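Heads up, one of the protein chains got dropped from this complex, but the rest are sitting where they should.
Our next item is chain A:
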Amino acid sequence: MKRLTSIVLGLILILSFTSQVMADETQLTVSPEKVEVGLRFQGATLNISGIVPDDAGVYIKVLSPNDAILDLSKKGKVSLFWMNVENTSVTKVPKLYQILSSRPLADLTEDQKKALGIDQDFSTVYQTAEVTKHSDSGPVRLETSEAKDFVSSMISIFKKGGLYSLNESAVKVQNDRFETSLELPANIPQEECVVTVYFIKDEKIIGTSRKTFNVETVGIVKWLNNMAIYEGPFYGFMSVMIALIVGSVIAFLFIFFDNRKKARLHARTCT
């Protein structure tokens, strides 16, 4: 057991060292390293660049952690009516999944696509996703075959929101450098995202490089997010008080203007 542990640890060390060396060799740059989400946030542009080793094809994957949760309802026909017949939650999936490349995905073998998670169907998501059905007796995990439709719908929803996308000609290679820019949608998850670059030549991976960037809320957005999550009752009280005050202030403003109008009319009739 000790031997196995030391082998695994050794492999991890070697892999992380290799990755570091490759990152240094390819001079992978991800900019900005921190995306700030404030009240005027409309999305951001992420610039990715580096050196291409040995005239290889560049395949980039941008992923958020596998921690998204999405509630989905399935409609079915009950008697004459179309009703919600199943309520589910899809978990253990990334909310952001972007694929960019300098060459067509067709240049990769099917096994490579699956292993690297670089394919137009986002097939790795189907492997990691967990779909739980909410029933009166408690949550029930769906089998992979049953879960497929829900995962597929989730991918469609994320694609529509710009969170999942594939762009085969987005990476420009000139001389021995590559560069691309990725439009991050405004609904990007607020966590650490990973940019992985694969360099592939003659169907062989000749290098991999990896960097992260952080998406963080700032200012009032951060304050309100924290309050809503950690201080729910106080946040609710504050929301109610704001509503009561604004509603009253607007009503009294209208009364004030009405009275002024009446006073003016009265003054005119007196004169």
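By definition in this document, a contact is a pair of C-beta atoms (placed from the backbone, for glycine too) under 8 Å apart; a residue touches a chain by one contact, two chains touch by 3 or more; residues count from 1.
In this text, contacts and distances are computed from a predicted model.
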item	value
Omitted chain (choose from "Probable membrane transporter protein", "histidine kinase", "Spermidine/putrescine transport system permease protein" or "Nucleoside recognition protein") - UniProt protein name	"Probable membrane transporter protein"
Per the touch definition above, residue among A:T29, A:S153 or A:S181 touching the missing chain	A:S153
Residue, one of A:A115, A:I220 or A:A263, that touches the chain absent here	A:I220
Touching residues (missing chain, whole complex) on chain A	37-43, 70-84, 87-88, 136, 149-150, 153, 156-157, 161, 186-187, 190, 217, 220-221, 224-225, 228-229, 232-233, 235-240, 242-244, 246-248, 250-252, 254-255
